[in-house]
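Below is a structure I'd like to ask you about.
One protein chain is absent from this view; the other protein chains keep their places.
Up next, chain A:
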């Protein structure tokens, strides 16, 4: 187990390094710089050169690259170019908790409702409830979250006025963004749960569980669901990544002061330290999540061993 974690740790570092390098190459290759905003009165050439020197942007790319790697290694991305009063770490500290809240809330809602819907559909296979659940699922998969978000705002916030339109202040404010972000993953989870549940229900061990005289609750929850959730856990990593990026869009629509606004803004403004910091931070976060997913997988399925390869 310990060896496995060490191995995963080095893999993670390697992955982050690759992501950081790719991001760096992309930043270098897109035209523009943080200081060529025409509307900015102060940006005469002398000032610009000074600034570039300050942020090491006058150095050759290789040197800049070394500086970047150093900032990643120390996890100190320095101050933002465009918001001189904030360091990147401060921006992350302010924005990420809100994004995290939205993301985790959405994943939890998606998991619970998706699994419930999927199990219900499987148990009522080919009945009205099944068809209804699957219609919801297809809609959920095919409607993009920003369209759904707009619809929700229009109907529930503007027309009916039962929920706030935007921002992130009270639980009521969280309802619409969470629904908008959770619906897609929920639909995917529901469909997957249904099909894997249907398959599991035909297995011999389910028949055996029934032959023991167990209650339907035990047969379904204890014997069937645990096995049926295996494929769901497998795609959880992908879903998490989707939700993570989804938060950027949803935050923009609902004017939520999460990490999304800073990130999008930083790309538009070529605010290199913020782009770099956010990308590396999010990569690290996602890698951690995927690791947790793998651990969960090992807990659910005893046949999968979470330790070194040679095993027994």
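FYI, contacts are C-beta pairs under 8 Å (C-beta built on N, C-alpha and C of every residue); 3 or more make two chains touch, one makes a residue touch a chain; residues count from 1.
Note that contacts and distances are computed from a predicted model.
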Hey, which one's the missing chain according to UniProt: "Cytochrome c oxidase subunit 1", "Iron-containing redox enzyme family protein", "Dipeptide transport system ATP-binding protein" or "2-oxoacid:acceptor oxidoreductase subunit alpha"?
-> "Dipeptide transport system ATP-binding protein"
Of A:8, A:83, A:210 or A:252, the residue in touch with the unshown chain | A:210
The one residue from A:82, A:191 or A:223 touching the chain left out of view is A:223
Over the whole complex, note the residues of chain A touching the chain we left out.
-> 203-205, 207-216, 218, 222-223, 226-227, 300-303
